[in-house]
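Every protein chain but one is kept in place in this view of the complex.
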């Protein structure tokens, strides 16, 4: 592969900065990462300048976040911005590290929202959602319901 | 002329609300108009809700403004927004009614700005400057130097 | 800090004004408030303007160029949906501090057909906290707020719908509301879903609006009016760190913090209130704020609406104006308008929707991102 080819090669980019895409992706899966405040233990999505909880300016420890979590709450969005397919389940998902993620959840019937969904186990996966201006694939984190609960 | 033709007929629109275009334009020329506060006599371009000078809420008298005025001050703009041809003379013009107008002045050499321009007599004229989305001609007020001074 | 009274209060009918511009709408409200106070711009010593869509375009000064350019200090503020009430509070502080005796607060917005569908997510990368686009839109956020209450207390979709029934019923008597149409429970439930559990009639409409208030020191107020409306508390909070915030906007904690501070400052408890105008951008929001404002105990908000206690005529009337659900929600205007509404009730000028004998009222606004204001007003 020549230098020039490398320069124009398509890259894979995360939609949000707290989604990490390993060099060997998709052989190695993408994952969510966060920063843990060494003063008070609070975990945040992505990088931090200081701690919102205790105001410490660090240091922070980079932590890999769980791929699995559970639904805390949700809504089902029917009317949305142009370009998005509705209805979809917009949920707040609790991860084991004590941090929440906002994401769509698939594998549920959006037309029958139910209190049964509270606490449901979900698993993260990634999907190409669009191509950016430079021609790179943009990858987003989504969640799907884990069978069995 | 049928109703339908009337509905789709091209109209002539002023760039600013204080430029009035008579029905018989261009046989009758367009003119600047203002509002005179009956409490304190201050004249404003266009319509008013209340008087900036004396805070009276009216009444206001509509006044036709002079076509002639004189240059108070100016700048020569060389770097401007896309779509405008530069350099141009951007002036503040005093009208007889005690109101000022901001406008471009033509008939002066933009490359040789001079204190000689202060007080120069200028006369308003109108010109089509673009066509709007609905296909109407948009008319703007410009000023040109009156020969002789 | 000195006592401060509202002496002038005005708003225009909320709605769509495609043939007017923002400054015209705001000027109309401002002139109305000045006339109500019996003064002109010449007496005003400082101005605060709240506007969101033109937040960086010198709205306050542009209004003054139209109604009286006196050279006094003008501050333009923005605080999401709490923009107008933040403007009011800055004017309040300016008078309470002794720096000025007479201040004018103006809230205005011209939204046209733009709505609350857009979240803040796309404006700046640092503000993005979602895995996939479209999860942070306002209706979804306030849907989740209601669903959290369902999770905690078993609240039902029907209970949320009853909020909309109440507010639209109140609106029939409010000529300043954008919509003045009753919506029976069946209609609310069967309307199309915007973001579950909120249906169309459970979401505030968008439109244009403006409201203004003249604030004066006690001494000046007594000079200009026999019906001063006193500001017993003016509180602003932002959202503190909580477990899921800002991933999930926590509209509860900062409202509770503000309520506690306001009741303490005013020496007035929730049991003393004659009426409340609160931020019902969505029906789900109103219900959770019953508890946040301590109008009932934890988990009792569903019962409160079931038993009709928040209707005009009930124990504690909420949104006698019809609320944002009926009045509309021109962002920068809302916060001043709900203070004006409370002031009108305390003066006995609220017409067909008057809360009889109103003595103390609370105006609450919350803007996501977040800012919460609570003003307690009394006769």
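Lettered A, B and C in written order, each chain numbered from 1.
Simple rule for what comes next: a residue touches a chain if its C-beta (ideal position, glycine included) is under 8 Å from a C-beta of that chain, and two chains touch if they have at least 3 such contacts.
Only a predicted model underlies this, so the values are computations on that prediction, with no experimental measurement involved.
Touched by the hidden chain within the whole complex are the displayed chains A, B, C.
If you put the hidden chain back, the residue from C:12, C:94, C:229 or C:262 that touches it is C:94. When the full complex is taken into account, the listed residue touching the unshown chain is A:50, out of A:50, A:96 or A:131.
Among the residues C:40, C:237, C:252 or C:274, only C:237 touches the chain that is left out of the figure.
Interface residues of chain B with the unshown chain, by the touch rule above, are 15-17, 19, 42, 45, 52-53, 72-81, 84, 87-88, 90-92, 94, 98-104, 113, 115, 118, 129, 140-143. Seen from chain A, the chain kept out of the figure touches residues 48-57.
Residues of chain C that touch the chain left out of view are 1, 21-24, 47, 52-58, 60-62, 64-66, 69-80, 86, 90, 93-94, 96-99, 120, 123-127, 235-241, 245-246, 253-254, 257, 367-371.
The rule we apply is simple: only the chains that are shown with their structure count from here on.
Mean C-alpha position of chain A lies 34 Å from that of chain C. Here the spacing of chain A and chain B, counted between their Cα centres, is 56 Å.
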